[in-house]
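First the structure, then my questions, so here it is.
A single protein chain has been omitted; all remaining protein chains appear in their positions.
In order of appearance the chains are A and B, and numbering begins at 1 in each one.
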Amino acid sequence: MKIAVCAKVVPEQARRIDPQTKRLDRSGEQVLNPFDANAVEEALRLKGNDADAEVVLVSLGPERSLDALRKALAMGADRVVLVSDEAAAGSDLVASSYALARALDREQADLVLFGQQANDSDGAVMWAAVADRLRRPLISQVAELTVSDGTLRGKRQTEFGYDVIEAPLPAVVAVSDAINEPRYPSLKGIMGAKKKPQETVSLGDLGVEADRAGEAGSRTEVYAIGHPPPRGETQRIDDDGSGAEKIVEFLLERKAL
Amino acid sequence: MSTLVFLEHHEGELQKDSLGVLGKAALLGDDVSALIAGSGVEGLAAQAGKYGARKVYVADDPALEAPLPQPRVDVAADLFRRQGFDTVLFGATVLTADVAAGLAARLDAGLNWDLVDLAEDNGKLVGKRPALDDTVYVEVGWKSEPRLALIRTGTFEPVESGGEAEVEQVAVELEDFSTQAKMIEQAHEESEGPSIEDADVIVAGGRGLGGPENFALVEELAKALGGAVAATRAVVDAGWYPYSTQVGQTGKTVAPRLYIAVGISGAIQHKVGMQGSNVIVAINKDPNAPIFEYADLGVVGDLHEIVPKLTELVRQRKAA
Partner (left out) sequence: MTKPSDFPPPFSVSEAIAPPTDPEDERIEVGVAIVGAGPAGLACAIRLGQLLEDAPAVAERLGEVPVAVIEKGKQPGSHLLSGAVVNPRALQRLFAGRRRLDEMPFYGPVEQESVYFLTSNRAVRIPTPPTMKNHGNRVASLAELGRWLAEQAEEAGAMILPETAATKLLVDHGRVRGIRTGDKGRGRDNQELPNFEPGSDVVARITVLAEGTQGHLTGAAIEQFGLEGENPQVWALGVKEVWRVARPLRRVIHTLGWPLRAGAKYREFGGSFIYPMGDDMVTLGMVVGLDYRDVELSVHDLLQELKTHRLVRRLLEGGERIAWGAKTIPEGGFLSLPKRLHAPGLLLAGDGPGFVNVPALKGIHYAIETGALAAEAAFAALQRGEAVGRRGALASYDEAVRQSFVWRELEEVRNMRQAFGRGFWLGGALAGAMTASRGKFPPGDAGTEPDAEQELLRTDRARSYPAADGKLTFDKLSSVFLSGNKTRDDAPNHIRVQTEVPRELAELWARMCPAQVYEAREGGVEVTASNCVQCGAITAKGGRLTPPEGGSGPEYTLT
């Protein structure tokens, strides 16, 4: 079985937006998106001891992402494919999902896994866009996953409780962070990671047209950064026996009750 | 501006949140349509008119019975191709996030998510979304049409404007791959109530409770409010409550509509886990507790007196 894990490399301390570019300040230490570690872990569990199974990491980002992606290799993944191209800078969901889909087409994996969300933009949407482009069934928010005889079974959490959904392979699955506890790479794994294949491909290699990449291929834009409206006055009262009533009044006022 | 609002429904009722989005769309323009997809949902169409829709498209088909996203992408894409809206809005849920993103790919359309506001500015549609743990706001827009948007849960309140909408049935044609995922078991209630990440209301307890037995006060209040119970690092460390309920830097980050902090001092390690909450109420007997600097309402007093009273008042209100 071939499993592709779509991973993102994010800044370790994603704490500021560059006022010039109005995008996340991506300088500083880069790490594998912690939520994608769950996806890597799940892929490794499904692979188990099967020597014929392969776990490939597919990522879109600058060349220096390779350092952070090696963590997945250290955990036990077999290969990394990094789509790295200057022309991809500033890609939004439409452009990124297109590039990722082309890279995944090349891999022809039985199962494509995503993590719960990206630490940096908190977007929890990439997998649905990619699944549509790949024309494959999708199960998201999966907290428990089993595969047998070419069929997937996923248990997922929604606002109303949990669902159990089945789909045939090949399929796309997004796992929630409740699904597993990612393993620590062993020292041997860390030291062996550098030797595993790490391929860098350009958008051209994937056949991604110039007008579908980067800013040109994006359909959304950022206008400005600002501060959130202040929380408003903080009110403080000393309880004189009517504290509880005052709370209820306040909650009604704020439509929180 | 011609807008389509995707309406979610559950167990025979339209979701409050999507009705709120519908109301907002009606404020932005007159040409507002709604889409209801499901099985046996015709009856819901009338409600949509009352909350702002001029026209309601109903896609009713057994294949749409299960709340799965991909068939809904087919329906929405089809509708778009026939009617051509310039804006499609969704109130964010687990389901609609997948529908919106799938539709964005299908139509090669721009999608902005987690929006807490939407406005027209010089002919452009501008959305506002929080970022970096709600510490900054970003103004975002679309370079082309259609413009897709996911609105953060609880942003807009439904407004009953009392109109009547024209209802149109739409034929449902689904792609092969869209129907490959099958619902085997649906919406099983977890026995313990909402998890803290999904909860609309959270009541959290800290060291000020004095002992694990006093978590009962927190649980009662949470039950009365229909919310979940959370805990601080200090009490989880002390073994008073499980780690799965820990809110904070090394626990979970939550942003419910209402967060009631009981006996919590509110040091920054806790604050970063809940500062995105809509309304924060704090009860603590220490007037110098840092939480009072950022709680919307802070009550300095004895939680053993205040919390049971509050629980009782809430119960009375809900019963009325």
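Here is the rule we use: contacts are C-beta pairs under 8 Å (C-beta built on N, C-alpha and C of every residue); 3 or more make two chains touch, one makes a residue touch a chain.
Since this is a predicted model, take the numbers as computed values, not measurements.
Out of A:Glu86, A:Glu181 or A:Glu199, point to the residue that touches the absent chain in the complete complex.
Only one of A:Glu86, A:Glu181 or A:Glu199 touches the chain omitted from view, namely A:Glu181.
Among A:Met191, A:Ala210, A:Ala224 or A:Leu252, choose the residue that contacts the chain missing from this document, as touch is defined above.
For the chain that is not drawn, the touching residue is A:Met191.
Over the whole complex, note the residues of chain A touching the chain we left out.
12-13, 28-29, 181-188, 190-191
Go through chain B and note every residue touching the omitted chain.
Residues in contact with the chain left out: 233-234, 236-237, 243, 246, 249-251, 267-269, 272.
Heads up, the rule we're going with is that only the chains that are shown with their structure count from here on.
How far is the middle of chain A from the middle of chain B, if each middle is the mean of its Cα atoms, in Å?
Here the centre of chain B sits 21 Å away from the centre of chain A.
Can you name the residues of chain A that touch chain B in the complex?
Within the complex, chain A touches chain B at residues 14-17, 22, 24, 92-94, 97-98, 121-133, 135-141, 153, 156-168, 171, 218-229, 231-232, 234-239, 241, 243-248, 250-251, 254-257.
Flag every residue of chain B that touches chain A in the complex, lowest number first.
Of all residues in chain B, those touching chain A are 10, 67-70, 73, 93-95, 97-106, 108-114, 126, 130-132, 134-144, 150, 157, 175, 177-178, 180-190, 194-195, 198, 201, 225, 257-258, 278-281, 283, 287, 292-302, 305-307, 309-310, 312-314, 317.
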